[in-house]
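I'd like to ask you about the structure that follows.
Here the complex is missing a single protein chain, while all its other protein chains stay put.
So that you can tell them apart, the chains are marked A, B and C in the order they are listed, and the count of residues begins at 1 in each.
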Amino acid sequence: DAFLAAFQARIDAEEKIEPNDPMPEGYRRTLVRQIGQHAHSEIVGMLPEGNWVTRAPSLRRKVALLAKVQDEGGHGLYLYAAAETLGVSREEMTEQLLDGRAKYSSIFNYPTQTWADIGAIGWLVDGAAIMNQIPLCRCSYGPYARAMIRVCKEESFHQRQGYEIMMTLAQGTEDQREMAQDALNRWWWPSLMMFGPSDKDSVNSDQSMKWKIKRFTNDELRQKFIDATVPQAEKIGLTVPDPDLTWNEAKGGYDHGPIDWSEFKRVLKGEGPMNRDRIRARQKAWDDGAWVREAARAHAAKRQPAALAAE
Amino acid sequence: DAFLAAFQARIDAEEKIEPNDPMPEGYRRTLVRQIGQHAHSEIVGMLPEGNWVTRAPSLRRKVALLAKVQDEGGHGLYLYAAAETLGVSREEMTEQLLDGRAKYSSIFNYPTQTWADIGAIGWLVDGAAIMNQIPLCRCSYGPYARAMIRVCKEESFHQRQGYEIMMTLAQGTEDQREMAQDALNRWWWPSLMMFGPSDKDSVNSDQSMKWKIKRFTNDELRQKFIDATVPQAEKIGLTVPDPDLTWNEAKGGYDHGPIDWSEFKRVLKGEGPMNRDRIRARQKAWDDGAWVREAARAHAAKRQPAALAAE
Amino acid sequence: MFERLLEIADDHLILGHRLSELTGHAPTLEEELALPNIALDLIGQARALYEHAGIVEGKGRSEDDLAYLRPERAYRHCLLVERPNQDFAHVVLRQLYFSAFMAPYWHAAQESEDDTVAGIAGKAVKEARYHIRHAGEWVIRLGDGTEESAARMAEAVAELTRYTPELFEPDDTPGLPDPAEMRGEWDATIAHVFHEAKLELPEVPYPQTGGRAGRHGEVLGHLLAELQYMQRAYPGATW
Partner (left out) sequence: MFERLLEIADDHLILGHRLSELTGHAPTLEEELALPNIALDLIGQARALYEHAGIVEGKGRSEDDLAYLRPERAYRHCLLVERPNQDFAHVVLRQLYFSAFMAPYWHAAQESEDDTVAGIAGKAVKEARYHIRHAGEWVIRLGDGTEESAARMAEAVAELTRYTPELFEPDDTPGLPDPAEMRGEWDATIAHVFHEAKLELPEVPYPQTGGRAGRHGEVLGHLLAELQYMQRAYPGATW
């Protein structure tokens, strides 16, 4: 119809859609889902790294890790705010996260077992996130695009920091080198899965591409990530755990071995190693904090009786 | 009056008083207070040692410590059972403990900061307990006397085990020797206070002696303990932290420096280093266990409807 | 043999450690005695197994070297035993699931041609049977107790059952039973208890495994920080 055509024309002209602009319900719904999922990923993502804050091996690393996790909370805040411009409240989104209706990135359902996992997350997980997010800085929805610009700047700092942790380990004692290789072994495949199913199995992609919510396909982004990361591993003497990995001169990129999508689906279904622990931790924080949030509301109401009366 | 005189005559004849025997209310009250306090001490006493179960330095020590703490729970059980013969329930006594009406040994209001404290508790605290308890095996109240016989046997095993921990440390590395000396420094004076106030300030003693609930005064027991313990310290090369300690040839025992009774009183008032943490831990165990105890009662009722109906 | 002994030893150490965390915090005074009692049995079995593993390995590693001085990824226990003491329902169910596996395992291991294994098994089988009885009684009491206890018990079942298939991962180490063969007796034990407890054993479409390859949950690192503290802080000291 005419409205949809006009909307698509604005998109095609690279105009930004703003909160009060008319938009198709599907566009709004897709964005709410995607931004919410993204926000939840930042929040749940605080847990695997937070797990090592109290055991960081030096004060310098402790401070850097704390700052990183704090940044993630900040990203969560921007993103919830972006989603709120589409008429869904933070509380509503939180409830959806806790009762399992909303998803978050599957990668955070793997445990951080050793300190090297903190390096691997920064290097690989934040690295993959950046690949996903850089195109989002040009997303057709204005508030989301602007949030992503801030997010991307910090993420690339985190990525460098994670790589630096891995480099230090790779150049350290034999125990440390092993720890680094082991972390790479465990995080490599889940990181590749972060880009989502292969294009031929991806359901949401086409419409999102058309609306310029997405600008590259899953497989394109995954390829970029592999091509950027493999040389980084080589540079610090670590081995990517994929025996099929080979340089393809013709396409100017790496060919990689098959991804175990059954594992991906399993984790998505809530049956990964840490899914239940993650939600339980968030649920506990939410429940334990209920009296605090309630008190803050009650206090605000006491202090602003005039403002409230006027509402 | 005649009843009191007859009762005293039984006591003087070293007859055991049994649960169904007539007894003066004061006798009953004194025993309930003392046995209750004793039972509570066993239970609260599980906490400072339990604090090191998860960090015991070897499997052998872990097993021994677990077994010791378990024995203390067992002593608590015998003693609550002995108190119950006087018509007070375990639940009632537990409530008195949690709301502060009932006391427990002040010594358990000090923290176990290092592994050596586990040795010091076994050696000194159990050593002092034995001095107190051996005469109680001849206490005029039968159930208490019989409970104490079982308790004393195990306590002297614990005491030897604690001393053996201290000996191992004293013969170990410089760090270990320091740890042992430091523990002795911290536990020595509180251990002396376990015997209660000096005879000239002790309120409950006279009547208890007459009723043969007690058989030695606080100062007599304290003297026995010092005389037994000082040579043990010397034997393993540790120094008792009392500059005034001197052998008194005339009395055939040690003279010791002044005890800081203000500290004793403070801890008794609930203001020792760990009083609030101890009660909080017991309260939490009690509260967390409420649903379990309730379920056990409900289940028993379901399984024995006939028995219940007959009640 | 060494690897498999280490797996079973780690199972017993970690579960014993979890139980020992409850010292002074049990729901009844009777459980203040019963839980350390089970912990003592388990850690006692772990010690015997580590000692034997050290001998089999032949590198002179002591029970404490094996128990305390490995990095997290080298612990080989199944995931079930490291699950936290969420509440008492989790504690007793975890124990029932584990002991219902160990009882037939030890029973079979009594026939081992390795005399040490057979000796350990002879003592341990009796202990495991007592653990089944104790934990099973609690599962029944809580499952068929109050509304709250039944809900907590059901929640524990929903949570922990996914960790049980790992117990039965096949193993063909000569001289030790194949865990896969214990499935039948385990099923029977659980069915019996669950019937009395009015509980249902759920299907497990997605078992949680990985412990035998050292892939553990985040809870383990914190447990090890406590467990290893003294051995790490004072290397080489004798206690």
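Rule of thumb we're sticking to: a contact is a pair of C-beta atoms (placed from the backbone, for glycine too) under 8 Å apart; a residue touches a chain by one contact, two chains touch by 3 or more.
Since the structure is predicted, the reported quantities are computational estimates derived from the model, not experimental observations.
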Considering the complete complex, which visible chains touch the unshown chain?
-> A, B, C
Contacts of chain A with the absent chain, listed as residue ranges | 43, 46-47, 49-50, 53-63, 66-67, 69-70, 73-74, 76-77, 80, 90, 115, 165, 168-169, 172-173, 175-176, 281, 284-285, 288-296, 298-299, 302
Contacts from chain B to the absent chain lie at residues 48, 51, 55, 111-114, 175, 179, 182, 186, 266, 269, 271, 273-274, 276-277
For chain C, the residues touching the chain missing from this view = 71, 221-222, 224-226, 228-229, 232-233, 235
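Keep in mind that, in the parts below, only the chains that are shown with their structure count from here on.
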Mapping chain-to-chain touches, which pattern fits: line, ring, star, complete or other?
-> line
Would you say B-C or A-C is joined by more C-beta pairs in contact?
-> B-C
Whole-Å gap between the CA centroids of chain A and chain B = 57
Return the distance between the CA-based centres of chain B and chain C, expressed in whole Å.
-> 34
Among chain B residues, those touching two or more other chains are none
For chain C, write out the residues touching at least two other chains, lowest number first.
-> none
